[in-house]
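Worksheet: the structure to be examined is printed underneath.
All protein chains but one are shown at their positions in the complex.
And then subunit A:
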Amino acid sequence: PGDTRDAARVRSAPAPVTDVARLCVCDLLVAQCDVNCCCDPDCSAEDFSLFTTCSVPVVIGDRQLCSQKAAVYSLDVEANPPERIFKLIDQVNPSIFCIHATNYKQALYLKTPEIPTPENFDQLLEKYGGASFRTEPDSWDLDTDVQNPPEANETSRYEYGAPVQTEDAFLRLPSPVVSSWCSDANPAGFLVNQATKCIRSVSVEKCDSIQALSMLFYINSSILAVPKSSQMVNITVQSIVVQSVNGMRTLLSSSDVLRLPMVLDELCINAVLGVKYHITHIDMGEIIEAAAAFVLGAISKEELSIEQSFEISFTQENTQPVALSGNPGYVVGLPVRAGFQPQGYPFPAAFLNKHSQLTILHSTSTQDCLAAQGARAPVLFGYNMISGCKLRITAAMKCQPLAQTLLDVLKGQSFPEYVASFGNSQAQDVLDWVPITQLHISEQMISYTLQSSCQIPVSLGIEVKWTKYGSLVNPQARIVNVTATITTTTLKQLPSGRERIIPITSSVVFTDISAPAEPSYKAWPTINIKLPFDFFYPFV
């Protein structure tokens, strides 16, 4: 009896409610009164007296019928207390093309969906069970034995977002799916620059058998130049950087030797920690070159998982892409472009090397200034930043080298001299680059001596003044002035054995110095009528 009852219940969906007097779309709370919902049956007369308007004034069926019932709700605010008025009226559609009658029952109502039963379940699953309801699902098959019927003779080209195909399946860019664990089934999309980071579980004993840790896994299958063709492009190894256990990276001089992971002294060396693919293509959607830059590292026995990072970038042949930070005004959040001026020409700094960007010190978890080797963050337009570290001074430290080290820590290896005024300033336009003004302020105590004691920099403040430029309707951000202020303080000689901790800070502040806008109008057109010289010939 339980089964048949369930079966009977499943077979029919509840009948749709079509009585306008009982329909109420604003009745969302069960057994509670919804505010300003005049059709809510849970509301009492006291609730109605608190309403201000009716959110649903009319409940009506299909307006195209010639005559139909409509439930009209309104609030009578004149009465004291305000009360709700409910009227059931016959709404007449005056149009001559109103529907007088219909003999097709589904015309005016939504179709009730099919209830799955054991008989039609398979058919419904086939129709609606996939990710999309198309008639021909495009299945991406990894199995090369299944031959796709060859298409017409025309060779297709890669389109934006199309998976980059390789000999066996597609170019993989492992990425986290759902959780942070790496999934190798993520294809790289053509012209989609991606950077992903994911975690892979490893074990030192099996490190030479885990495929994803070996360089070969990422370069062994060649990329197809065009989809479904036989033209192959081999993936070359562009560079190999070896990362040591303490985090220091060295670039290997010879990158043609394939280094496979192996176990050495309880460490697994030559494990792939990061891959950067650079794909070069021509403008017709064809790939002509592919290169991969690897970061190899060592895994110790205690580590059960490592973080791998993957990146892919596409460049067109014979072009040097320079990422613009705005066109023409700076866009908030994009890096401020900076550069140097060797021999009268500023160079844009972002030509595939990040060393001449305007950067500030990046705070690290250790907070030790002398150990924060090279951790820098790019200065993003519009984002005020402050960072810092702690400097531990002992008696043994010499002032001059310490000052130089701190200057390097604050300013970075190559502090630029010029900043681009617009987001798209070109290298050749000398006037579009703003020089960075460097100021030195020394916090000297006045009572102190004339003996020139050594000064160490303790803070770097970069102030970027920008203005709104261009039309009132679409103002563009333009950098007008950049000032880098180094504050130095005297290093007092410490008695031996004592040590002192000084905070070192660096900050970037963006100030808007736009002058108030003055709207200007185009001149009114003037009518300039003059009769020609000989208009009244021959009378004059």
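Assume a residue touches a chain if its C-beta (ideal position, glycine included) is under 8 Å from a C-beta of that chain, and two chains touch if they have at least 3 such contacts; residues count from 1.
Heads up, the rule we're going with is that contacts and distances are computed from a predicted model.
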{"item": "Chain not displayed: protein name in its UniProt record (\"TMM80 protein\", \"GDP-L-galactose phosphorylase 1\", \"Translation initiation factor eIF2B subunit beta\" or \"ATP synthase subunit b\")", "value": "\"TMM80 protein\""}
{"item": "Residue of A:Gln32, A:Thr53 or A:Thr102 in touch with the missing chain, whole complex considered", "value": "A:Thr102"}
{"item": "Touching residues on subunit A - with respect to the absent chain", "value": "66, 95-104, 106-107"}
